[in-house]
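Notes for the one structure printed next.
Complex shown without one protein chain; remaining protein chains in place.
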Amino acid sequence: GSRLQRFVIHPDNWWYMIWRHFILIWAVYSSFFTPLEFGFFRGLPENLFLLDIAGQFAFLIDIVVRFFVAYRDSHSYRIVSNRNLIALRYIKSRFVLDLLGCFPWDAIFKVSGRHELVRYLLWIRLSRALRVTEFFEKLEKDIRINYLATRILKLFVVELYCTHTAACIFYYLATTVPPANEGYTWIGSLKMGDYTYSHFREIDLWKRYVTSLYFAIVTMATVGYGEIHAVNVREMIFIMIYVSVDMILGAYLLGNMAALIVKGSKTEKFRDKMAELITYLKKNNIDRQISKEIKGHLRLQYERSKTEGALLQDIPASIRTKISQNLYEQHVKGASLFKGCSEGFIKQIAAEVHEEFFLPGEVIIEQGKVVDQLYIICHGEVEEVGKVDDDETEESIMRLQVNKSFGEVSFLCNTPQPYTVQVVDLCRVVRLDKQCFKEILGISFSDGRIILNNLLEG
Amino acid sequence: GSRLQRFVIHPDNWWYMIWRHFILIWAVYSSFFTPLEFGFFRGLPENLFLLDIAGQFAFLIDIVVRFFVAYRDSHSYRIVSNRNLIALRYIKSRFVLDLLGCFPWDAIFKVSGRHELVRYLLWIRLSRALRVTEFFEKLEKDIRINYLATRILKLFVVELYCTHTAACIFYYLATTVPPANEGYTWIGSLKMGDYTYSHFREIDLWKRYVTSLYFAIVTMATVGYGEIHAVNVREMIFIMIYVSVDMILGAYLLGNMAALIVKGSKTEKFRDKMAELITYLKKNNIDRQISKEIKGHLRLQYERSKTEGALLQDIPASIRTKISQNLYEQHVKGASLFKGCSEGFIKQIAAEVHEEFFLPGEVIIEQGKVVDQLYIICHGEVEEVGKVDDDETEESIMRLQVNKSFGEVSFLCNTPQPYTVQVVDLCRVVRLDKQCFKEILGISFSDGRIILNNLLEG
Amino acid sequence: GSRLQRFVIHPDNWWYMIWRHFILIWAVYSSFFTPLEFGFFRGLPENLFLLDIAGQFAFLIDIVVRFFVAYRDSHSYRIVSNRNLIALRYIKSRFVLDLLGCFPWDAIFKVSGRHELVRYLLWIRLSRALRVTEFFEKLEKDIRINYLATRILKLFVVELYCTHTAACIFYYLATTVPPANEGYTWIGSLKMGDYTYSHFREIDLWKRYVTSLYFAIVTMATVGYGEIHAVNVREMIFIMIYVSVDMILGAYLLGNMAALIVKGSKTEKFRDKMAELITYLKKNNIDRQISKEIKGHLRLQYERSKTEGALLQDIPASIRTKISQNLYEQHVKGASLFKGCSEGFIKQIAAEVHEEFFLPGEVIIEQGKVVDQLYIICHGEVEEVGKVDDDETEESIMRLQVNKSFGEVSFLCNTPQPYTVQVVDLCRVVRLDKQCFKEILGISFSDGRIILNNLLEG
Partner (left out) sequence: GSRLQRFVIHPDNWWYMIWRHFILIWAVYSSFFTPLEFGFFRGLPENLFLLDIAGQFAFLIDIVVRFFVAYRDSHSYRIVSNRNLIALRYIKSRFVLDLLGCFPWDAIFKVSGRHELVRYLLWIRLSRALRVTEFFEKLEKDIRINYLATRILKLFVVELYCTHTAACIFYYLATTVPPANEGYTWIGSLKMGDYTYSHFREIDLWKRYVTSLYFAIVTMATVGYGEIHAVNVREMIFIMIYVSVDMILGAYLLGNMAALIVKGSKTEKFRDKMAELITYLKKNNIDRQISKEIKGHLRLQYERSKTEGALLQDIPASIRTKISQNLYEQHVKGASLFKGCSEGFIKQIAAEVHEEFFLPGEVIIEQGKVVDQLYIICHGEVEEVGKVDDDETEESIMRLQVNKSFGEVSFLCNTPQPYTVQVVDLCRVVRLDKQCFKEILGISFSDGRIILNNLLEG
């Protein structure tokens, strides 16, 4: 219903989505490269410099684009497409940081006479990591992707990123010591077997980076072998901060894991219930046959727990109705009891029934009880069994298959159920409760008469 | 209602609040400085000595003030302002500790011939840390501040404080060894790269403190590089105690994190429900259109979960009534069905309605059902759709906007709803249940007649 | 009911079960030996080679067997015994991996001129670990085995296996360095006391393996003594990966533990309720006698919580009925109130009663109240106590033992209970609720008359 202003882009626009993913890749690159540049480079080599310029240019375009993208108001849930409002909202939020991030700080550093303070401004670019965070949040809400995996992946990425940043700072701390004192840094004083790092500036970049990262990870995971360790006061202070943050981060990781697991395990609930029941049955010396039936039933329940219709209860009634009709209308229409009823009536009945499963051997209705439910078979087979004259011998009376109903005499006439109904083959049925049936009948009297006729004929 | 005795200060008095915050700052300072003094100073230098005297004087004044502050009795929740009761309560609780803490132990130490035992009495001052604890407890109950942040901050502060104290004790242990054996302490035997700590008493205070703290934190976080470690038996024993306490503390930190996270994540619940539904729909080959509607509905529910009126149920009925009237009275008054009704009646209706949201395309009431709810639109638009003659073609009959009601014919006359009501534009409505309506009508008959007239006219 | 096709094996067939357990042992062996072979052997010695060939042959047979084993369809829960469907399902799932795993890679390695890449194909065999995983999953569902123990055992095995694999890779990394640089590996540069590992290839296999495993475990548990540590870049990279995986694994272990414990402790719930009650009673100065009674009652409840009939509520009604009849029919039949009633009626009553326990001194029914429950004693003894003329003195009127009922006059005639009923000796009773009783009477009128006669006679 909502038309957008001219030149304003809808946030769900397909082209804009592609642009956002393009910028996301640049944001990942920038988040990763910024600490590296800060730690290991004083003035970039030419090829990296050109790559960096390209990235900053892409972010500049993104700033412009943002002034033309409509947004959804958080209070009224409507799309706001007024250009002034869009601009105001963006300027108030992240505009300044975004703009400052696009400045070519490396070039400014070279021009300003290699002033160390300028290099600290590089960290503004880390605000781009927010985009990656937002992406993860969207991923978590996307139900097509496994949640547990997404969550663990996210925590893992955060930890690796912290380690990467720490590694870059470790190296930075060593390089800002006066060259004369370089033996008095963690890397300058390091010896690995016979290999010495005393002239570490001349070592391969890859080797220096791996060593720093190794130090950071071994500290982060609290392994702390100790062959690499802080040497001067500055390094001690940084390690103290790093280790404190790690403790919080590690606790967060653990807490998340625990939360995911506490919530999760259906197997456990199944087992708990099972174990309690078995204890109870044993204590009271219950028959083994009954124990077996109970176990079978619980196992079936457990396996079906994911397809249960019970989870429909939170969705609006009108949608629920449609689903039920889709699934059960054919079975209701097929039942001889409802032969000749109006389409509207059949639809209403189909909307009110509930699905149930029964295992072979289970008794659905017992002889002599007044039943409040009517059952129709969806698939499987049941058997009517009754004690005819004597109290002792039970005889099989009839077998019922798909679309047959049972319990209807007791259900409609309020009399005791004449026969026990027992399952022969694994059986899916739909159940209609008396209360619902009465309410539906209250509106359409003619169908009531048809049903009574069907009962008398059947 | 409650008058205070003369010279007695109410605990919520503004001036007293300022004084408490002033003392809080001194308590923070004292808690931090006491271990430092114990570990690193034998007799304070003059400037620190004066600062310390000022602090002790402030605490002395606070002791006097406490005799004049009323308190709230924990059983009857009344303010007690009797001076004798106040004094009795304070003397019974913390008076002695507070008083002993104010003694100038440093001066006594100097005077008493630098007797080592006197210095242990410094620790009495740690009882002041209780004030900081109380402050954090108050902070946790203050809902203006983010709870998670407060909690983590508190845990973090506790950990840092433990580490600080341990660092001071580490240094203390080294200094109390006879000078000849100083090479046989953790700091005296320490070498960092080429730097040796063998004459550690002559090193800069800052450097000594950072080294101690680094040792304490690296141990606390179980990193344990090992370049610094216990050397003599006394140090081993202290580290054993410290490490054991740390394990408990670390477990407490982790447990808290886990608890905060287990409780928290609404995103997860949303995702779980969503994922289960999708599985169910797929298994049963439900229409894609219905799937889409369900997803839309759940997403809306999730976003609105913070503004749900359901959370009002725990507050007293009288307050809840006022809030409802505030929010909904205008819409009830605006509905043509209630035109001319008495103010009291309108107010009672407004107190009983419930708010609901619907997405475009959802069906609120279906044709042919008897409805038990009356709806009034707050904002948005709905459409009445009906099958007129034929069973197949549906026609739009009327569009309803703000303050229109629908469902009233079926609601009042107990007949099937003549038309389906479907949402056109995102729609906020209030719902009135039949049971409530009947009860309200039971008191004011005249309004019932007015409503029926309105219905016949409408 | 389901007949299998010719030559098709039912998945629950006894011989097939034995075969699966036989293959399981080979899978355990293969999962353990594959990393060891990869790390420590370049071409197996003859005895190990023959063992390996035997294992691969067993797996080959298993591949053939799998084409003849029926499976249970996950949607309809029926056994599928069509040979084409079975084959299709197996080929789609694991067939290729299983087949490749059976190739004699060690022989191929020797034949191919000891090409290093061929050895990497050994890892295909790890897919056999899946069988072990499946075994553990089945174990978890088996309620005869303690769940907590199974779960912890599984986590423990997974951790040990990871460590074992890591140990093999550690050694592999050292052996693939050119012999000249072997001093520049973790094991080549290692010294333990006076013992040096510089010519590590000549050391006993057992000693090499234990040293590797020790390194892996000390790292995994984040102890990280540091006497063994990474030396070259390749080792650093592997340790970084290993440590990161460990962090996730460790968090998973902890999370599982927490989940198991959070769920578990009944003692706690008992204590919580108890403590709250005691606080309440103290605050309100309640009599000590009452406090004692409450404590006794709660303790009894706690001890019986495992045998409570309440856990029967999730099983199907028909099974629940059988259990109740089994347990309580004799007591109902034995009550003089039901003397002469029809068997069917007795059975229905027995199906509806609930079990309860009472401690000596507790009052079950109070004089003057209209009761809605009828009680029958299963074991123990109660006493009828009443105030006869005066309001003050209470007299014991009658003692009731097994199979006696009480409360029947008030229950049937709707009059106030004439006497207080108090427990003398620890007492197990069954309770019949009025509502259920009325419904059962509604069907069998004749039994109603018999009961009234019994009441008048009694």
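A, B and C label the chains in the order they appear, each numbered from 1.
In the analysis below, a residue touches a chain if its C-beta (ideal position, glycine included) is under 8 Å from a C-beta of that chain, and two chains touch if they have at least 3 such contacts.
Predicted model only: the values in this text are computed from it and were never measured.
Peer 1: Please pick, from A:Cys102, A:Ile217 or A:Ala258, the residue that touches the omitted chain in the full complex.
Peer 2: Result: among the candidates, A:Ala258 touches the missing chain.
Peer 1: Decide which residue listed in C:Glu159, C:Glu355 or C:Glu408 touches the omitted chain of the complex.
Peer 2: If we include the chain that is not displayed, C:Glu159 is the one touching it.
Peer 1: Check the options B:Ile237, B:Met398 or B:Leu452 and report the residue that touches the missing chain.
Peer 2: Checking the options B:Ile237, B:Met398 or B:Leu452, the one contacting the hidden chain is B:Ile237.
Peer 1: Applying the definition given at the start, please give the residues of subunit B touching the unseen chain.
Peer 2: Residue positions of subunit B that touch the missing chain: 1, 76-78, 140-141, 143, 147, 183-185, 188-189, 219, 222-226, 229-233, 236-237, 239-240, 243-244, 246-248, 251-252, 254-256, 258-259, 262-263, 306-309, 311-312, 314-316, 318-319, 321-323, 326-327, 343-344, 348, 439, 442-443.
Peer 1: Touching the hidden chain in the full complex, which residues of subunit A are there? Just list them.
Peer 2: 75, 222, 224-226, 254, 258, 283
Peer 1: On subunit C, where is the contact patch with the chain that was removed from view?
Peer 2: Here the touching residues of subunit C are 152, 156, 159-160, 192-195, 206-207, 210-211, 213-214, 217-218, 221-227, 250, 253-254, 256-262, 264-265, 267-268, 270-281, 283-284, 286-287, 290, 293-294, 297-298, 300-301, 303, 358, 360, 362-364, 366, 368, 370, 379, 391, 416, 424-426.
As a convention for this text, only the chains that are shown with their structure count from here on.
Peer 1: Find the most central chain, measuring centrality by the gap between its CA centroid and the centroid of all protein CA atoms shown.
Peer 2: A
Peer 1: Taking each chain's centre as the mean position of its Cα atoms, how many Å separate subunit B from subunit C?
Peer 2: 37
Peer 1: Could you tell me the distance, in whole angstrom, between the mean C-alpha positions of subunit A and subunit C?
Peer 2: Here the centre of subunit C sits 26 Å away from the centre of subunit A.
Peer 1: Approximately how many whole Å separate the CA-defined centres of subunit A and subunit B?
Peer 2: For subunit A versus subunit B, the centre distance works out to 26 Å.
Peer 1: Touching at least two other chains at once: which residues of subunit B meet that condition?
Peer 2: 222, 224-226, 254, 258, 283
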